[in-house]
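With one protein chain withheld, the remaining protein chains of the complex are depicted in position.
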Amino acid sequence: MESFSGILSGFAIALQPYYLMWALVGTAIGTAIGVLPGIGPSLAISLLLPFTYQLVDPVGAFILFGGIFYGAMYGGSTTSILINTPGESSSVITAIDGYQMARKGRAGAALATSAIGSFVAGTIATFLMMVLAQPLVDMALRFGPAEYFAVMVLALCSVTGIGGGQPMKAALCTLLGLVLGMVGIDITSGAIRFTFGIPTLFDGVGVVVAAIGLFAVGEVLVGLGNLRGQKQARFMDTGSLMMTREEWKRSAAPWLRGSAIGFVIGVLPGAGATIATFLSYGVEKRAAKRPEEFGKGAIEGVAGPEAANNGSAGGSLVPLLTLGIPGSATAAVMLAALQGYGINTGPLLLQKHPELVWGLIASLYIGNIMLLVLNLPLVGLWVKLLKVPEALLYPMILAFSVLGVYSLSRNVADLYIMFGIGVLGFLLRRYKYPLAPVILGLVLGPLLEKEFRRALIGSRGDWWVFVDRPLSATILATSAIVLVAPLIGYAWRRLRARPA
Amino acid sequence: MSEESSGRGPIDAKVETALAIFFVVFSILFIWQSTKIPEPPRNISVGSGTFPIIVGTIMLGVSIALAWKRLREVAPRLFGRGVGEMTVVPLDDDDTGIRDWPAVWAVLGSFLALIVMLEPLGFVLTFALFLFGLSSFFSPGHWLRNLVTSLCFSLFFYYLFTQVLLQPLPNGILAPLF
Partner (left out) sequence: MGMSRILRNALSAAAMAAALMSPVAASAQANYPAKAIELMVAFAPGGGVDLFGRTVAKVLTEEKIVNQRIQVFNKPGAGGELGMAEMAGPRKNDNHSLSAFALHVIYTPLTLGTPNSYKTLTPIAKIFSEYQMMVVRTESPIKSLKDVEAALRKDIGSLRFGGASLGNSDHIVVSKFAQLLGGDPTKVTYIAYSGGESNPAILGGHVDVGMGGLDLMDLVKAGKMRALAISSDKRLGGDFKDIPTFVEQGYDVVNQNWRGIFGPPGMSAEVVKYWRDAFTKMVETKSWKAELEKNQWSNSLETDTFVASLDREYDSSKKLLGQLGLLK
């Protein structure tokens, strides 16, 4: 058992008070920046780099960054749940049911289930990273454009239920998202599309800008548009902060499923955490006993995606540690940091610097426990935020959104885009067009198109490329089943109902 | 506020119809724009206009279906036999209605002002003015509380971003002070 002795030596390193301290600092910073809008873990690590070179050795730095990475995933859901303002694209889906829970007085439970789910996923992902890294990375390398395309199709098919009873409107919103996603430079051909010569649009519409516009701005308009003369607050009184027995029961399976989905998707360098959260949401909706509750505050819709989010963080460390290939922007900054220490990353990392890899893995276990201890008490504090009078809370949400979007790019034009999308979102919401499919289209669309065209360039125009390859064919077949299964189930129920 | 204005009035129904028709027009415009994308001279099997045209066409289909459904609800006589549904979206668990339109205009106006003035006036000033103005619009009785909160919020985040996180924020006309 090579990994067993490895992890023991890792704990021997990570449990030294000096490294424990860095793990604590990392998780605390990570939680804080996760809550702050517009400051992601990649920027935080970049900002810290000059100091870390002077302060810590590479092992300590890596432990610090690992803590920030996991911590940011913990903190990211907080604003989604409390004020419907996702700070990064991977917590967009959490906003749907999380915020509804908050309005029903279950903010405490939503925050708790996401904290515990993150802990479960973080621990499972770290464990899988330890035992399965090599086979998984071999599998990930087999993923070419055709396979990635198939994964995107699967993600799209599994979330078709996201619309909540209005399939046509959901379809239109997905298409709107796809349209938004086509704005900007087309990487495959170099053409510029739908920008009308405005440089800000060359990079496309940012997912965070769109999500904040759709969710937060619309919410503020509805909230303030009913504030004067309203009989009861939009937020019900927060009840118990703890999760009820039923909420525990409903969360457990989504945590486990979300962890697995997140980890597997995270290992694929071309997919990313957002896809994992969407997939998990789709799976939970299908698995749930009461799917009609989704969109109205189903705890499964928070537990699953939040676990998936953290699971994918762990997964994305696999290609980083085994091949030196970053699976996310944060992993890329961590890679640059390691190179800054003069450490050659890549496949030889484990061989040459076992103390670093095992120390990081061990400290991630410890960091997860720290995060749970740190975050559960914070739940009570965050929930108090909802006690701020609404006349102040809503303007603050808008101010927070502006600050977040501005600090991402320091570009006022992005604020105008957010304003426009906010007005659109307000209209859509008012006439019962579901909003989440817009984000789904915006995230998946560009990837779908890119991988599809890459596959065809690589095959020099041979369309069989998608079904010739067993892996891609299998995933596409799964998507077809996912799409058709509900119809068959429906027909089956009708058939059984008839004789009765 | 009368009870009547809390529901969805005739204007609402018109806007909903207009939105459904707007999507049809938008789809057509989008397809038209897609056909104008220049195809780069490169051996890529699927050009840069193909996906937009496919998506635009599907969107046109879906939006026509939605608009047709909507029009049949609104004017059953003109568009075949009516489906007999209500002319407006049912009100059950409706949490998106607006009772106070002046408030919505106030929010949109001040939000736009915040964006326009952010760089000329600087972060602290615009944010404080925005927060104070909007919160006092809704609870004029608590102006002092609103003022203190607004100033604290702006100064705290200004300090956090510029001094702790080293992310510059616009100083605007207060630049000589900082």
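Note that the chains take the letters A and B in the order they are written out, and that residue 1 is the start of every chain.
Just so it is clear, contacts are C-beta pairs under 8 Å (C-beta built on N, C-alpha and C of every residue); 3 or more make two chains touch, one makes a residue touch a chain.
Bear in mind that the values here come from a model prediction, so they are computed numbers and not experimental data.
Here the missing chain is touched by one residue of A:32, A:332 or A:423, and it is A:332.
One of A:62, A:99, A:143 or A:278 touches the chain omitted from the figure, and that residue is A:143. Note that of A:15, A:49, A:168 or A:467, the residue touching the chain absent from this view is A:49. Among the residues A:55, A:187 or A:242, only A:187 touches the chain that is left out of the figure. Interface residues of chain B with the unshown chain, by the touch rule above, are 40-43, 119-120, 166-168, 171-173, 175-176.
Within the entire complex, the positions of chain A that touch the omitted partner chain are 42-43, 45-47, 49-50, 53, 140-145, 185, 187-190, 192, 197, 199-200, 202-203, 269-270, 319, 323-326, 329-330, 332-333, 336, 339-342, 344-348, 409-411, 454, 457-458, 460.
Just so it is clear, only the chains that are shown with their structure count from here on.
A straight line joining the Cα centres of chain A and chain B is 24 Å long. For chain B in complex with chain A, the touching residues are 1, 12, 15-16, 19, 23, 30, 33, 37-40, 42-48, 51-52, 55-56, 58-59, 62-63, 65-66, 69, 89, 93, 95-101, 103-104, 106-108, 111-112, 114-115, 118-119, 127, 130-131, 134-135, 138-139, 142, 145-146, 149, 153, 157, 161, 165-169.
Contact residues on chain A toward chain B in their complex (touch as defined above): 39, 47, 168-169, 171-172, 175-176, 178-179, 182, 186, 188-191, 193-194, 217, 220-222, 224-230, 234, 296, 389-392, 394-396, 398-399, 402-403, 406-407, 410, 412, 415-416, 419, 422-423, 427, 429-432, 445, 449, 452-453, 456-457, 459-461.
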